[in-house]
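Just passing along the structure, written as structure tokens.
Missing here: one protein chain of the complex. Every other protein chain is in place.
Order of writing sets the labels: A, B, C and D. Residues in every chain begin at 1.
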Amino acid sequence: MARYFKSRTQGLGRKPGELVFIGSHDKEEIRTSLIDYSEKGIREDVWSDLPADKDLENPSTSLWLNFDGLHDLNRMDRIEERFELHPLVMADIVNTALRPKIEEIEGGIFFVLKMLRYSESDKKVMSEQFSMILRDDILLTFQEYPGDVFDPIRERLRAGKGRIRTAGLDYLAYCMMDSIIDNYISIVERIGEQIENNEEALLVNATPEVMERIIMLKREIIYLRKTIRPVIEAVQFLTKCENPLIRESTEPFINDLFANIRQVSEAIDTYREMLSEQLDTYNSLIGNRLNDIMKILTIFSVIFIPLTFIAGIYGTNFDYIPELHFRYGYLMLWGIILALAGAMLFVFKRKKWL
Amino acid sequence: MARYFKSRTQGLGRKPGELVFIGSHDKEEIRTSLIDYSEKGIREDVWSDLPADKDLENPSTSLWLNFDGLHDLNRMDRIEERFELHPLVMADIVNTALRPKIEEIEGGIFFVLKMLRYSESDKKVMSEQFSMILRDDILLTFQEYPGDVFDPIRERLRAGKGRIRTAGLDYLAYCMMDSIIDNYISIVERIGEQIENNEEALLVNATPEVMERIIMLKREIIYLRKTIRPVIEAVQFLTKCENPLIRESTEPFINDLFANIRQVSEAIDTYREMLSEQLDTYNSLIGNRLNDIMKILTIFSVIFIPLTFIAGIYGTNFDYIPELHFRYGYLMLWGIILALAGAMLFVFKRKKWL
Amino acid sequence: MARYFKSRTQGLGRKPGELVFIGSHDKEEIRTSLIDYSEKGIREDVWSDLPADKDLENPSTSLWLNFDGLHDLNRMDRIEERFELHPLVMADIVNTALRPKIEEIEGGIFFVLKMLRYSESDKKVMSEQFSMILRDDILLTFQEYPGDVFDPIRERLRAGKGRIRTAGLDYLAYCMMDSIIDNYISIVERIGEQIENNEEALLVNATPEVMERIIMLKREIIYLRKTIRPVIEAVQFLTKCENPLIRESTEPFINDLFANIRQVSEAIDTYREMLSEQLDTYNSLIGNRLNDIMKILTIFSVIFIPLTFIAGIYGTNFDYIPELHFRYGYLMLWGIILALAGAMLFVFKRKKWL
Amino acid sequence: MARYFKSRTQGLGRKPGELVFIGSHDKEEIRTSLIDYSEKGIREDVWSDLPADKDLENPSTSLWLNFDGLHDLNRMDRIEERFELHPLVMADIVNTALRPKIEEIEGGIFFVLKMLRYSESDKKVMSEQFSMILRDDILLTFQEYPGDVFDPIRERLRAGKGRIRTAGLDYLAYCMMDSIIDNYISIVERIGEQIENNEEALLVNATPEVMERIIMLKREIIYLRKTIRPVIEAVQFLTKCENPLIRESTEPFINDLFANIRQVSEAIDTYREMLSEQLDTYNSLIGNRLNDIMKILTIFSVIFIPLTFIAGIYGTNFDYIPELHFRYGYLMLWGIILALAGAMLFVFKRKKWL
Partner (left out) sequence: MARYFKSRTQGLGRKPGELVFIGSHDKEEIRTSLIDYSEKGIREDVWSDLPADKDLENPSTSLWLNFDGLHDLNRMDRIEERFELHPLVMADIVNTALRPKIEEIEGGIFFVLKMLRYSESDKKVMSEQFSMILRDDILLTFQEYPGDVFDPIRERLRAGKGRIRTAGLDYLAYCMMDSIIDNYISIVERIGEQIENNEEALLVNATPEVMERIIMLKREIIYLRKTIRPVIEAVQFLTKCENPLIRESTEPFINDLFANIRQVSEAIDTYREMLSEQLDTYNSLIGNRLNDIMKILTIFSVIFIPLTFIAGIYGTNFDYIPELHFRYGYLMLWGIILALAGAMLFVFKRKKWL
């Protein structure tokens, strides 16, 4: 299956805005969870389908409603209707092959991001789409399947320390983006460590395994770059848009976020260059080794081929070969052979082949 | 024939705006088809030449008039006159080698796009020019030959569900561009899948066939990039032009389109990088293999050449070679030979060649 | 002689604006030709030097005055004076090494372009400088030597069909630029066809001749790119400058021109990539072939070297070699030899070398 | 440990603005040093923890307060509180993995830069984070560990010559940036000298050691580029921001700084290109050498293999080989052998292999 460009084929030919789920996780649990918090307290709730209207009526608090599982299109339709979302917005949420973006929509800001996961076993980066709609009174988040990087945020909400319960939903949205980007950082770091380890392994012994690792890492770096690059653009948009939903006190945090994502991107570029350089190095080393092998072969051949020829000459059965009957003929043979070999070794030494 | 840059030579030296058909499909059927729809109903009609004036007199409905076949220049002249098109516009329509573009013309918007077709048999992407003129009351579309990717749109028009019959001609034009770009996506996906499959085939066994496939895919990717890149620019123009023909309700759809085409373009760039990387990998693997072959050759030569030399020495016919008359001379020969071979194997083992 | 950067050395150290002819065609015929046309008729005239003042007095018609041959600096001085040109403008006209550009000058627009010529015999693109000054009442054009791509324009002027005799001098200037760019297209097409043919030749048989052709084509493409790239910038300037000399009715034509030149430039870039890719392919194929050669050499050597060694052993003249006296000694020798060879062939088969 | 992207993992999941020290130098001495100067005099002081409030009460003088050691987070918390810093600012100061930047903060300008150190022994560039907060009345600087490049500035402050004691804190901040960038220059110069020396070593003898040095230098250059590039952006920001803290008299110095840092960056780019070129050269030279080796091997093999074959023929024991009994058979053998060898040498000479 194409990892770099998820199949949208099943969606082709339908009307725009018609919901088409793209993904393979249609067996995942469907869940809706609410965190309703204010400075004074916090209320958590979970539903297997959708909450009732009254569950969300609480004008004085901040609501964070998280939807796990996007494959039940009927449920998504009801969410669209319940929260009066534009059809295209909902289509973007369920189209999990989408390019990350942040855009202003009527009455809110719409975020499409990617959560990454690094599988240690097959050394691959996998991505999950994470969408978020920030409104004045509610933050809606959508995940393909349960399990995310937001547990520390939940803990902070429960603990109620710091500014998190007082700083508004825009700050909460920032925290979530921050968690996602921090997670990018940790993944880039893990891959980066492998790259830097590889660098040393390469100089010690340029085995084909090292090359395969370089290629594999390069593939992951290309994948990361493809996934992370549009996020820069998206966050930059956020630093510039003057939407009242982003309050002034949150702006420095957004700027900080922008600096982080740029740093991730630059690290990726640097690692990419390092991998290219490693492949060049590998090829140069292989070239060196080929040279060495050829040198040895050539030295042996060049020394022994003439000697074998001389032995061959005196192995012929001509009636009259005077040298064969010399008293010291055999010794002379060895003398000639050793002299020849010595001369050739001397030449090789002068050519710096030895 | 040059696929990357279709021949315009036959058009050179003529006056600007003079119609010159560039293409080889002059045997294709000529047809004009009309879909005349409103919220209330839909009327379809087909003519082998052109419709009469009265066929198009229906001020309260939306008209979509599609022309198949561009090679009958006399007919094109009559179309130019009938719809009062600027000579350059009509020249662009019949010049099927044109670069995709969208531009505002008097009383309308003029679209030149490319429909792509992926031929599974010769694994090649072919393109067909698709032009479109959006006016207040009519949408004119021009195709090189019959058969297109718009059947689902026609179905939706006939079914009359959703907004398609009420949302105006600009929405219909959007739907057509959307179909074309969705088609790009599905082609990029098919090529992408081959590229990703190739990646694994490469690591399993770097055969020349894998290399030929890489080269072939690279050519297709270059072709796709060349064809699709100008479309980005064209759609971007559409998102920015404030032409009253594009109503506000259609704008989010255009923005969506722009995001899609950019995603396609980024996928193409990523695949291109992957192919470059694959060729590098292929060359490195070939280098490795050459190394292995050389190693084996060298080991064999270096072991046996001296042994053959020794055998040669004792095959000479000198009168006096004392070793030949030793009691265990032959055994000693084997002893020396085995010792030499063993010593060399030991050296190779230490050099990690075995 | 440096084709990529024509010698200006002879001009160094002179005063700015001093006329210095750079070029080697100082034996070419000098000629001045006039086409004086209006809606009603056309008058053509030719002088070996310059026309008299009265020849150009015709306020109600459009004048196109073409100068062939730039090397007679005395004549150029008189032209400068006669038409009151800025010294730098005339210096640019005779400096045939100039970079293409279009700029507004006092009372006119000054065009410096390159006409290209593809020599089929030595497969080289050659360029000639073409300068043009557009004024309200006259169009002055300057060519290095007689012979150009404008004959179809002259024909159209004589025929008087279409808008050419009524549409003003700006339209005439457009027609000339259009002819020049159409000529670029036809040259790029011819080179492109060779490139695409080469692509197939390469996969059939990667001979050194194919490589030499790739290198030669690359050189021409680099040359074309260098020559054509500044023209894009120049034409873009024309689409943006709001000079009253370019009338509104001519603007769509200029835009068309801009689209054409951009298309040429993109085709060049695509061909350049294809050539790079072809060279990579060539090198990969050469690598493959080297591998194949080495495989054959290795298989033969590895099979026969041990066999020759064994034969050598039994060719020695030791007094006591028991095997030599075995009844079926010779048959056993062949048995061993065939078994060894068979075993090695089997190993090679398993290694997929055969 | 990843040098290119320092670990921030320990900081993930904490609340934004919570202090997390990233670095390994938690055993370094903690120190706070003050330089309190005015036109009239200078006072220096050092504390092992923090100064008391009264130590800093001196409205008529300029204060430079330098903190060495960032790992005692409790102390950093107290500094944050004492100088009313924004939590994100303090978080940036202790996050020593940060990308260099300059930004305006409330009541001041915040600088994050990198001091570089070149370790001659392991030929590596190491970096230390240097942060600085410029306020109206005080300059706060933060270093990871004691020892910096500012001693000449301290000397100039003590000496009191020139404008340093009168030109304000913005000038002092400039002096510090200037010292840091001058240090970059001296490091780039040292690496550059190695690169240029390597260039000559390469042409004299392309040993694998030269290649390893190229790779090592490339790594350092990549590291330098990654570290220095964001500084350009940061200094450019400073040249453009119209913060009243940067007085007009200091502006030319900032512009000068900007020119310097750009020059460093261009030198790095040039060196990087030179290294790429050197690796290409190395590979070409290795290719040449392989060619030479192969030539020698081939010449020897091609000359002696047929000769050995001929000798082998006359070593066979056939009953009837007429040549063996010719009177001058043996001489003829040598004659044939020499003729053959001579002919082949002649061919090689003509092929320019000798």
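Quick note on the criterion: a contact is a pair of C-beta atoms (placed from the backbone, for glycine too) under 8 Å apart; a residue touches a chain by one contact, two chains touch by 3 or more.
If you're wondering where the values come from, they're calculated on a predicted model, not measured in any experiment.
A.B. asks: Out of D:75, D:135 or D:156, which is the one that touches the chain we can't see?
C.D. replies: Selected residue, touching the omitted chain: D:156.
A.B. asks: Of C:126, C:159 or C:290, which residue touches the hidden chain?
C.D. replies: Of all options in C:126, C:159 or C:290, contact with the hidden chain holds for C:290.
A.B. asks: Check the options C:31, C:86, C:117 or C:135 and report the residue that touches the missing chain.
C.D. replies: Once the missing chain is taken into account, the touching residue is C:86.
A.B. asks: Even though one chain is hidden, which residues of chain D still touch it in the full complex?
C.D. replies: For chain D, the residues touching the absent chain are 151-152, 156, 161-162, 164, 174-175, 178-179, 182-183, 185-186, 188-189, 192-193, 196, 199, 203, 252-253, 255-256, 259, 262-263, 266-267, 270-271, 273-274, 277, 280-281, 283-285, 287-288, 290-291, 294-295, 297-298, 301-302, 305-306, 308-309, 312-313, 315-322, 352.
A.B. asks: Just checking the interface: what residues of chain C touch the absent partner chain?
C.D. replies: 1-5, 7-9, 11-18, 86, 88, 92, 98-99, 101, 103, 205, 208, 211-212, 215, 218-219, 222, 226, 229-230, 279, 282-283, 286-287, 289-290, 293-294, 296-297, 300-301, 304-305, 307-308, 311-312, 314-317, 321, 323-325, 327, 329-330, 333, 337
Convention: only the chains that are shown with their structure count from here on.
A.B. asks: Same or different: at the chain A/chain B interface, is the fraction of residue numbers used by both copies above or below half?
C.D. replies: different
A.B. asks: Approximately how many whole Å separate the CA-defined centres of chain B and chain D?
C.D. replies: 42
A.B. asks: Between chain A and chain B, what is the gap in Å from one C-alpha centre to the other?
C.D. replies: 26
A.B. asks: Going by the contact rule already set, what residues in chain B reach two or more other chains?
C.D. replies: Residues 283, 287, 290, 294, 297, 301, 305, 308, 312, 315-317, 321.
A.B. asks: Which word fits the touch map of the chains here: line, ring, star, complete or other?
C.D. replies: Graph shape, chains as nodes and touching pairs as edges: a line.
A.B. asks: By the document's touch rule, what are all the touching chain pairs in this structure?
C.D. replies: A-B, A-D, B-C
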